[in-house]
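Below you'll find the structure I mean.
Right, chain A next:
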Amino acid sequence: MSAILRTVDLVKEFDGVVATDHLNYEMPEGEIQCIIGPNGAGKTTFFNLITGVLTPDSGQIYFDGDDVTGEDIHEIAQRGMVRKYQTPSVYDEMSVRRNIHIAFGEDKPADAEARLTEILDLIELRDRVDEQAGTLDHGTKQWLEIGMVLANGPRLVLLDEPTAGMTTDETMRTADLITSINEQEETSIIAIEHDIEFVRRLSSPVTVLHQGSVLAQGPVEEIEENEEVQNVYLGSG
Partner candidate 1 sequence: MTALTGCLGGGGGGSSGPVRVGVLSPLSGAWTVYGEAHRRGFELAMQEVNDNGGINGRDVEVIVEDTQTDPSTVTEKAQKVIRQDNVDVVAGTFSSASRNAAAPVVTQEDKVLLYPTFYEGQDQENFPGTCNDLLFMFGIVPSQQAAPWMDYMTSEHGSNFYMVGSDYVWPRFTNQRVKQSLEELGGNVVGEEYIPLGTSDFGSVLSRISNSDADIVFGTLTGTDTIAFAKQFYSRGLNEEFTYWTVDDEEFATQGKGPQAARGTYVSFDYFQTIDTDLNNQFVDKVKSQYGEDAGMDTVGAAMYNAGHMFANAANEVGSVNTDDIISGLEGQSFTGPQGEVTMREQDHQMVLPSYLVQVPDDWSDTNDFEGMFEIVDQKESVTPATANCDFPLGKGN
Partner candidate 2 sequence: MSYIDRTKVAFGDASGSTKVILTGAVIGFLLPAVLSPYFAFLAAQYYLFALLALSLGLLWGYVGILSFGQAAFFGLGAYIMAWSFQYMFVPGINPAYVALVLAPLVNGAIAGVLGLFLFYSDVKDVYFVIITLALSVILEQLAVSVTSIFGGFNGIYLPRMAVSIPGVFNYQLSNDRLFYYVTLLALVGGYLVCRRIVRSDFGETLLAIKENEARTKSLGYNTARYKTLVFMVAGALAGVAGALYATLAQFVSPPVTGFVLSTEVVIWVAVGGRGLLLGAITGGILINAASTVLSSLVADRYILILGLIFIAVVVAFRKGVVGYVADRYDWGEKL
């Protein structure tokens, strides 16, 4: 199975501070993976690099085998790597319907209406389709953004702390949503997440980032036992 995403020796520095230190990462197609790590471990920078928001100082990024290093944000997005931002980034002044219609991207799907209903069911917003996005509560907005990412026809979904600010119940339901998206839509998903319960619920392989590079990788259970990880989280790190 080819890798949907691969980074080779990715380096990014900000006036002296190394944010990404020769990061090598590989994501097989169709999988769900989580990335965890203490604050400042370079998780969001990693997302910024692979989505083209930042250009790496050195190293390459391969998406589905093509070298996308240095490509524009919209070019990478058009290839099928679509991101959900840390703080919910939706069009507050537009209706849910319009948010999703825009998210369909430049060439709208033929059966746009049917696709819309399908997504609305998935994110349980069928009855609030004509409400203004800005009026939705925080958790619902997160789900709307996930719906929008979905509407864009992604091959790889990047979720930056999708459950931030959610109740435990909402977090669990978000985990199930992500699992069903992965199954129904066959999209690979990488989620940055702190909530270990969420990661456990997804029971997906985990990558631990620390000071800009991969500290450990493997199934959730192993990672929890891993001493290095523990003292990184608990110790001075």
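Candidate entries met the following condition: all candidates are chains of the complex that A comes from, given by their letters.
Simple rule for what comes next: a contact is a pair of C-beta atoms (placed from the backbone, for glycine too) under 8 Å apart; a residue touches a chain by one contact, two chains touch by 3 or more; residues count from 1.
Predicted model, so just to flag it, every value in this text is computed and none were measured.
Shown alone here is chain A; of the other chains of the complex, listed as 1 or 2, the one that touches it is 2. On the side of chain A, the complex with candidate 2 involves touching residues 51, 72-74, 77-78, 82-83, 85, 89-94, 98, 101-103, 105-106, 108, 148, 152.
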